[in-house]
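Every protein chain except one is present and positioned as in the full complex.
Letters A, B and C mark the chains as written, and numbering starts fresh at 1 in each.
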Amino acid sequence: MAKKTPINLRVNLGKLKLKNPVMTASGTFGYGKEYSEFFDINKLGAIVVKGISLKPMKGNPSPRICETPSGMLNAIGLQNPGLKGFMKQQLPFLKTLKTKIIVNILGNSVDDYIELAEAMESVGVDAVELNVSCPNVKKGGIAFGTEPFAFEELITEVRKRVKVPLITKLSPNVTDIKQFAKIAEDSGSDMISLINTITGMSIDIRTRRPRIANITGGLSGPAIKPVAVRMVWECSRTVKIPIIGMGGIISPEDAIEFILAGASAVAVGTGNFINPAATIEIIKGIKSYMSTEGITSVNDLTGAMRCLKDRL
Amino acid sequence: MAKKTPINLRVNLGKLKLKNPVMTASGTFGYGKEYSEFFDINKLGAIVVKGISLKPMKGNPSPRICETPSGMLNAIGLQNPGLKGFMKQQLPFLKTLKTKIIVNILGNSVDDYIELAEAMESVGVDAVELNVSCPNVKKGGIAFGTEPFAFEELITEVRKRVKVPLITKLSPNVTDIKQFAKIAEDSGSDMISLINTITGMSIDIRTRRPRIANITGGLSGPAIKPVAVRMVWECSRTVKIPIIGMGGIISPEDAIEFILAGASAVAVGTGNFINPAATIEIIKGIKSYMSTEGITSVNDLTGAMRCLKDRL
Amino acid sequence: MLSVDSSLDPLLKRPISLHRWLGNGDFQLLYRVVGKGTDILSRRNPGDKLDVIGPLGNGFSVSRKHGEPLLIAGGLGIAPVFGLAETLHSKTPPLLFYGARTAKEVLCIDQLQSLGINPIIATDDGTLGKKGNILNVLNKFITQNPKLKDQYAIYACGPEPMLKAVSTFAVKNNMKAFISLEKHMACGVGTCLGCVVNTTKGHKRVCKEGPVFPVEDIVW
Partner (left out) sequence: MLSVDSSLDPLLKRPISLHRWLGNGDFQLLYRVVGKGTDILSRRNPGDKLDVIGPLGNGFSVSRKHGEPLLIAGGLGIAPVFGLAETLHSKTPPLLFYGARTAKEVLCIDQLQSLGINPIIATDDGTLGKKGNILNVLNKFITQNPKLKDQYAIYACGPEPMLKAVSTFAVKNNMKAFISLEKHMACGVGTCLGCVVNTTKGHKRVCKEGPVFPVEDIVW
């Protein structure tokens, strides 16, 4: 009998090499400590930490979250300890981990992003993710992620200054996400991650007040999965750089769906809240799917959706 | 004891006067006949029928729908009997009803829309809803609803030709829906309805094929409600014309949420599938909410969300 | 169509055939747990209320003018086929060809026998009846009794590949055949146009014009 070929979960996102394609989504995994009480977080492909800004941010007033059908809204307001706080309080623990560390950064100007990216590169994080859903103060508050010119400038300028792998995280709140994927690729981003949350809102009809203090918030969770899968598929047919897919992933089946749609890796966000061990179960589940389907390298699943030609 | 003030559900959407603010969403209520077996459809504020094109359309191949978390995808492909078929097979029944009849129309060119709108006006339908989610053949297939110039031209030209109340149905697949709401208002649309479905996709990981033959489809149902409520709220702060809110409404609470966000009327789509009597229960539920809250006219609820000023 | 519970996930009603009318408005359903919805359904307690709309669509309507009924059931296709057999049994008991994956999944045998119906069975794994595909069994049967072609009309329910095979069989043998189709459904009442099947007369709604169609109408 032939020796069973071992299943290979390794993926190379350009220079960023992961032991498996499952990572955490920014803002849903803190800085790693909390979930390390539940399982061995070194088993993850990568950890993406909560977004870091130059100065500490207090975030929005409470209530910040509410539940919606198969989803949730959040308006945390990017609460974070700031660059210095991160370096002092969080980085030492992260440095002890045997998995890749990706830092999500956010700013109100191109300079903010450059300073953050350079700082992260200098301390040796494995990749930097640009959260472009923040308002661009210089451009009158329009988010970097929905204004093509600001978006292009941001990535181009950051790229000039750092060699660390750059991930651009795309906002789904746009008419044509392919356009942004292409700009990210052309501006030197090493990969793209998508989707960030979709802007939503919910009202308590008894108090007649919005359910979150910020009025609008970001919708995440299984409810948005079909939108996220569609966007990953659209982008994967547009760019050649690797895609990190996310939006509503809870189970191995969800993760595989994103990979078939064209993602090289996936991230779990809200899913961590539903099941703290979701990421670990997803890694196992992908493995057993591959062995059932006779696939030896997870890379062979990326974009392996089949469809009738005439529909493309 | 004071006489109890009767509860007034009447709403005036410009010239279009409804006995109550609850209508059906296009494509989810056929041409009225089917649900008339379940309840007295004359009790509805209005019936919006499935989109009509000039020529009959066969629609997309099967499978056309699939379920997603708290939602569904559809790619019916605008199957309809065409203008002549509608006039012959559907209009006679609709004419017997004691509720307002709104016809959703769709075309691939401005001329298509004009011809359809004129035909509908001539047979005395109560309003025409422009479904702008169709590709504009002249403009290389970009949808009217996502390209501001084509959108503006369409509404302006149709407006010139008909006096019948015009509803423009907005697509949520845009960066800034307020922009489209404003154009609709400025171009002479009497009201706007929103949201149409959000483009999504789902893959069966066992067959590795998309779950609907068209690959992508439109996401509807409770999953999209937070996005729809947000968009209604944004538009209501931008335009003065009445708004018909929809997207995931199943219960009276859902409907009231849209009204508080700024809708003058609401439409139930996928909700009809979950509960064929949803519309009727919603009318009753709005009434009992109003009596609990001591509100006599439903118009007083429109946009009556309260919020902290500093968040606006 | 029935709601398995009031949660928004799963959202849609599930289409389940009427298995048996018990009189007084009571009825039985026979279903297999295949996914989330049927799983939840199977955990509901006796006495619980379910939200059901129906009966919907056309159902099998047997006319002796087409010939004596020859029933074919594949897997859970037995649910409506048994119901049909029950309404037919008063006259000559119908012929029934019944295919399933394995013996355990062969249902209603006692009830069928008490109706005087001795189904011809085939299972994929040979644990009951003939081993293999029920269509092969039928093929052999008709080849050995070619006269039966003119005396019988086919009524079939089962998975799509089986129904396709029934269709090929019926056409080849020039037999009248009616098949009950399954499509994913949203509304169940004909408004969403989600459940259509391509027919010689255009797209037809399985929930409304179907689920039973004459095979010759279907464009596979």
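Here, a contact is a pair of C-beta atoms (placed from the backbone, for glycine too) under 8 Å apart; a residue touches a chain by one contact, two chains touch by 3 or more.
Not measured: the values here are computed from a predicted model.
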item	value
Omitted-chain contact residue, chosen from A:71, A:200, A:226 or A:285	A:71
Interface with the unshown chain - residue positions in subunit C	7-10, 36, 40, 45
For subunit B, the residues touching the chain missing from this view	69-70, 222
Residue numbers in subunit A that touch the chain omitted from display	27-30, 34-35, 37-38, 50, 58-59, 61-67, 69-72, 74, 76, 79, 221-222, 250, 270, 272-276
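We adopt the following convention: only the chains that are shown with their structure count from here on.
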item	value
Category of the chain touch graph - line, ring, star, complete, other	complete
Furthest chain, CA centroid comparison against subunit A	C
Identity of the most central chain, Cα criterion	B
Interface with the most contact pairs, given as the two chains involved	A-B
Between subunit A and subunit C, centroid-to-centroid distance (C-alpha), Å	47
CA centroid of subunit A to CA centroid of subunit B, Å	34
Subunit B-subunit C separation of Cα centroids, rounded to whole Å	37
Residue numbers of subunit A (touch at least two other chains)	69-70, 222
Touching two or more other chains - residues of subunit C	8-9
